[in-house]
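Note that this complex is displayed minus one protein chain, with the remaining chains in position.
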Amino acid sequence: MSFDAAYQSKTFKSVGTRPNRPDGVDKVTGRARYGADFNMPGQLVARVLRSPHAHARIKGIDTSKAEAVKGVKAIVTADDLPDLTDGDAALYAVLDNCMAREKALYDGHAVAAVAAIDEKAAKEALKLIEVDYEVLPHVVDVDAACAPDAPLLDESVFTQGVEPAPTKPSNVANRSEFGHGDVDAGFAKAEVVIERSYKTEQTHQGYIEPHACVASCNPDGTADLWVCTQGHFVYRQTCADLLGLEVSKLRVTSSEIGGGFGGKTHVWAEPVALALSRKANRPVKLVMSREEVFRASGPTSATSIDVKLGATKDGQITAGMATLRYTSGPYADMWAELGAMTSFACYDLENVKTVGLEVIVNRPKVAAYRAPSAPMAAFAVESAIDELAKEIGMDAVTLRLKNVAREGTKSSYGPVYGPIGIEATLRAAKDHPHMNAPLGENQGRGMACGFWFNFGGQTCTDLNINADGTVTLAVGTVDVGGSRASLSLIAAEELGIEYDDIKAVIADTATLGYNDMTDGSRGTFSTSMATISAARNAIEVMRQRASLMWDIPVEDIYWEDGHAHAAGSKHGNRTPLSVKEIAAEAGNTGGPIAGHSELVADGAGVSFATHICDLEVDPETGETRIKRYTVIQDAGKAVHPDYVEGQYQGGAAQGIGWALNEEYIYGEDGRLQNPGFLDYRIPVCSDLPMIDTQILEIPNPNHPYGVRGVGETSIVPPLAAIANAVSNAVDVRMTHIPISPPRILAALNEDTGN
Amino acid sequence: MSSIAVSTTINDDDVEFLCQPDETLLDVLRNRLGLMGAKEGCGTGDCGACSTIMDGRVVCSCLVLGAEAQGKTIETIEGMANGSELHPLQTKFIEHAALQCGVCTPGFLMAAKALLDTNPNPTETEIRFWLAGNLCRCTGYDKIVRAVQDAAAEMRGEPA
Partner (left out) sequence: MRYERPDTINDATALLADAQAKSFILAGGTDLLVRMQSDEFAAELIVDIKSIPGMGDITQTDDGFVIGAAVPAAALSEHNALCAAWPGVVEAANLIGSTQIQGRCTMVGNLCNASPAADSVPALVAANARVRIAGPSGTREADVVDIPTGPGSTSLEKGEFVEAIVLPNADGKTGDAYLRFIPRTEMDIAVVGVGVTLTLNEDDTVASARIALGAVGPKVMLVEDAAAALVGNALTDAALEAMGAACSAAASPIDDKRGTVAFRKQVVGVLARRAAQTAYTRAGGK
């Protein structure tokens, strides 16, 4: 049966309420099982040897002494992970990142791994592996890597997307371009031009749970993997490809996940654990240390961004231009491209052009981090727009409203927008009491906007009606922040039954069809769509069963409020049949009742937010404290408002940390100086105020309930909102994130000539 | 290295175990005693996910040796509920959606319990500074602080 995903306005009974989450008790009693909380009989402990060099050729690895250590059962190097990637450059990058082949490309790059009967033997073996390195010149800074004389990571990289094709290799792997109109003409019309350069440092998702897995390869070619991941189906495919396994024979079970934010969308150690298990013929448990997480999983890009804005004095932006350089780690990727797409997405511009440059450096392979690439682009553009507002003497919100994108606007990255929420968030900000609250000495208020695409993707869901009329909902998208609660609400809504009668579980890869991972804010959006579709299919089955039970044509039965009703008077005044009543008879009416759904969830509605931030700067020390923070964001429809608010607050907190203190700090030797939570300074409880939220609901026309993804956009505005607030507090314009105390004090000194 | 025999009290039960001299209490709890509610987020005392209460003080169990548990009284998340009755903090964390991924939650609950055991009516500032050693990357702390405030009020017997 075809599924109609179009939005239909309706009054909700379950959706929009705030019931307790189904996994709550497990998580407050310590019973929930995360990646490291699983064990198998006979399991070995794995440890990984990592490069101490930022860039070095691996001339040889001698594992013989390590193999002789008592208790060591297997040692693997790149030789144990032969290249099966068949020309797939992206997959090859994953392979090379899991285990360095010819060169170690960053501090922390895996070069060998050991499986042993205990930690002690594994550690002893690591010390005895002899790696012969030829240390090579390295480069970690984004601008330094773009310089013509920079050390090259890969002699075979020639900038793509440039005509004519360059003849010399470069660390700039790719150039992308977006926009429309004629920016030169636009700048010619401008009465005011703002031109600035910005820089942001590399940050990490900082999930509290380190990567962990248990891998078990059997001699018959079957394998099991228990792992914390945002997408077990994707992990299955990647691991099967890298190890030459048949997809059906590798069963991947996702554990509870202790945070991911994009960082658990990519495999790191899982193929290594499988290779160790295959070689040792024993299950292998591999848990990264926190230091390994920082050094060798995937942080976000460091960036360098130039922005040019032209406007008339009445606040009409005549042209916008940006050049965005994003590091991707040692392998080419598409992070700058995403930055270039998102940078001007909030605005309706006649002339706009953005250029993205992907820069490879001797840092870990970049992974997605919550609205990946958008926060840095927004920092640059929203800072420049604030400066433009000051320059022409216009209120920051008013200037944005004057140029805001609306339904029908051709976006800076191409598509024409449907109904969108940016204008509504700006108007809500303008009317918000926060906007007019008084400020104290050395305090400033800043605001900024943010955009994220949201994704849909492949989704498969099973909905089983049990004999007692309760419902088991099996989904394939990992629950990273409460989606089992939201999806149970959706199923309850569609079936017309109680939330408590639904039990949502995350199925493993052997028991459900393929699902894309929980990323792109797609978890609730796409799986709720599949859940609605599955519920509708189950209702169809239940109508047929009711027709058998009543012996009347199915066409005369309609579904309402959780019951099958006989239409009209010709069938007498039949008491409607509940789900429980129909389910109880299932054995006599055709067997188990279920609804399935397989779909590609198209039409994820784009998402916008506006944030307002008050902060105070100590002009003598550069210390910055957030005093008040408000998030206003369009959710389309908030399925479980508590968890929507939670996404808004969590994204804002991560953005605040990014803006003020978080950064990868590299030494002259190219080694990471702060691979721990002591000196990689994520916000602690006492750093933050309560974070106020305002949920707007502008329905997404492409979802039956109007739902949009809500997970990511909230991290986009904070960098600029904070930079703008600092500017308003102490009148220095910070163009380098993080705005750490030494940077702010230096700027204040420069300002006062101190 | 030879193992050390340790007798201790965990969640009101007498417990005996053997451990290595360099083995942490966290590893003992997780690997030897099956008490996996305490999580290792860092192993260096910076994240608080392994928080347990030892002789009335909340500690990072990753920074305590197993051998030091000798003669101590230890509370872990597994002992927080009274049978089927959740502790008010546990109930309020669920009700306030004070967890998203939940991996930091056992540590927060242990730390918050230690706070309310000594200070039944903490201010928001006191809560925030007391919990500064427990990192949460999902929630922005807002709903956690509210849950602690609400649990404290309930435990004081104030009407909701």
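Note that the chains are named A and B in the order they appear, and that numbering of residues resets to 1 at the start of each chain.
Everything below uses one rule, namely that a residue touches a chain if its C-beta (ideal position, glycine included) is under 8 Å from a C-beta of that chain, and two chains touch if they have at least 3 such contacts.
Note that the structure is a prediction, hence the values are computed from the model and not measured.
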item: Selected residue (touches chain absent from view) among A:Asp314, A:Asp679, A:Asp731 or A:Asp751; value: A:Asp679
item: Residue touching the undisplayed chain, where the options are A:Asn218, A:Thr312 or A:Thr621; value: A:Thr621
item: Contact partner of the left-out chain, one of A:Leu126, A:Ala389, A:Val579 or A:Val644; value: A:Leu126
item: Hidden partner interface residues of subunit A, rising order; value: 123, 126-127, 289, 620-623, 625, 660-661, 665, 673-674, 677-679, 681, 683-684, 686-687, 740-742, 745-746, 749
item: Residues from subunit B at the interface with the omitted partner, ascending; value: 1, 4, 21-22, 24, 43-46, 48, 51, 54, 57-60, 62-65, 67-68, 70, 111, 114-115, 129-134
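FYI, only the chains that are shown with their structure count from here on.
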item: Where subunit A and subunit B are represented by their mean Cα positions, the distance between them in whole Å; value: 29
item: Contacting residues of subunit B [partner subunit A, same complex]; value: 30, 35-44, 46-47, 49, 76-78, 80-81, 86, 90, 93-97, 99-106, 109, 124-125, 127-129, 131-146
item: Subunit A to subunit B touching residues, read off their complex; value: 18, 20-21, 23-25, 27-34, 36-37, 205-210, 256-261, 287, 289-290, 480-482, 642-643, 645-646, 649-650, 652-654, 676-678, 682-688, 690-691
